[in-house]
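Sharing a structure, written as structure tokens. Questions coming.
As you look at this complex, bear in mind that one protein chain is not there, while each of the others sits in place.
Right after this comes chain A.
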Amino acid sequence: MEPGEIHALLGENGAGKSTLMNVLYGLYQPDEGEILVDGKPLKLKGPSDAIGAGIGMVHQHFMLVPVFTVAENIMLGAEQTRGGIAGFLDRRRARREVTEVSERYNLRVDPDAVIEDLPVGIQQRVEIVKALTRDVDLLILDEPTAVLTPQETDELLTVMRSLKAAGKSIVFITHKLGEVKAIADRITVIRRGKTVGTASPEASRDELAALMVGRNVRLTVDKSPATAGDPVLEVTGLVVDDDRQIRAVDGVDLTVRAGEVLGVAGVQGNGQTELIEAIMGLRPVLAGTVSLAGDRIDGWKTKKVLRAGVGYVPEDRSVDGLVKEFSVAENLVLDIYDRPPFGAGLALKPDAIASSAKERIEQFDVRTSSAEAPVGTLSGGNQQKVIVARELSRPLKLFIAAQPTRGVDVGSIEFIHSRIIHERDIGTAVMVVSSELDEVIGLADRIAVMYRGRVIGVVGPDTPREEIGLLMAGISPDAAGEDGAATDGGPASADGSASEDEA
């Protein structure tokens, strides 16, 4: 690592990126080998040694105390006290430090805001500020963009550039090729715990992807034009609240036809999650109707909706999609366990479950040591394949996939996309919700853009990215003309960051 360099560490899920960085940050001890800082070998016993050596880390899952304020979180672990032995916390000083650092690097955060009220992007900024207040020279960002919206990602890239300008070095761990190309000075690709090559950012996406997975992958989705049939899902005037009783979906009208993919794009937190949960019967519908092939399904229990022929890949697989302690086989029947052939009356049929699991593991290329292995031991991509396999192995009228490839390696993305298109081609109505605009554009036949609980536009997949990006920021096409250029790579528009702060 050179001072003032952004070094990207690229690799598939489970390639060993995060482990390497955790070693660097002193969280894990290396079994062999050594770390050199300024030419001197360094023995790290824990994160405090690492911080002492000028290494700071922003974890993929933020290490913040949700009920503390920004300033309190930043001083945590390095509390300054005054009043001698009484040891009062010097909050004022912490606040001053926060303000100082955020001004110096142009990272706006309110030191008195409580973490749990802040959007993810800002929380991440707090983590960066926290690292910077410890005077680090090397900042490790572990998959920083996995949880960010495109706008937030753009902002983060801007922040990284300004840090670089200030002479800080950054290790940027990711498996998103676009970001790497946009920002990195040097790229190291890791596969299965070994460095398999270094590349310059000029290398093409396909080259990098091939390096990552060790073979050639297709990054675009091959598909023929859709032959849309009758409407399957019709949503009219839907109104839904989120967990905090705040209106999340505010009068949405949508139609998904048989044999087409409707992509729902939008910055996360604009009601997509609540919309799907309402359709699935997981969240009460306050007004409006949802109908499936002519039947009103709003107010139905989730089980009934699933039985009616709806497949659902939830947004967060580890929370809503899988029971980690359960075996792969059990997870494969999680929502059909009580249906023949898997259950008869009160009894389960373990043989039927096992044989069907074997079949589907093969069919969906789930890489697991056995069908009996707990699903939590699988890699993210394979976990996701388990969910997709479960949902796609019964006859469906409607298939809803939320963030189907979030945190999934390139090889699995390719596979899951092809299954989604296959499902469309056999005449199922498909709804894909994703915060990855590329994914939506690649899969969808029509794209509905959601903003603040409403669908503010339905456009074709050929619509330029910029236009969709503006829709996602809440700017309808007619007003878009003059700031069209703003979203393209550069700093996010004022509107973008404003809406994000409110979100």
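Please note the rule applied: a contact is a pair of C-beta atoms (placed from the backbone, for glycine too) under 8 Å apart; a residue touches a chain by one contact, two chains touch by 3 or more; residues count from 1.
Here is the rule we use: contacts and distances are computed from a predicted model.
Novice: Assuming one chain is omitted from the figure, identify its UniProt name from "Succinate--CoA ligase [ADP-forming] subunit alpha", "ABC transporter permease", "Protein-export membrane protein SecF" or "Pyruvate synthase subunit porC".
Specialist: "ABC transporter permease"
Novice: Which is it among A:E5, A:E207 or A:D338 that touches the chain not included here?
Specialist: Spelled out, the listed residue whose C-beta touches the missing chain is A:D338.
Novice: Could you tell which one of A:E127, A:E330 or A:E423 touches the chain left off the display?
Specialist: The missing chain is touched by A:E330.
Novice: Looking beyond the chains shown, say which of A:E152, A:E179 or A:D409 touches the absent one.
Specialist: Missing-chain contact among the listed residues: A:D409.
Novice: Using the definition of touch stated at the top, determine which of A:P341, A:G376 or A:P464 touches the missing chain.
Specialist: Result: among the candidates, A:G376 touches the missing chain.
Novice: Could you pull out which residues of chain A are in touch with the chain that's been left out?
Specialist: Output for chain A: 12-19, 22, 27-29, 31, 60-61, 143, 146-147, 175, 191-193, 213-214, 280, 282, 301-307, 312, 314, 316-326, 330, 334-335, 337-338, 343, 345-348, 350, 367-369, 374, 376-383, 406-409, 411.
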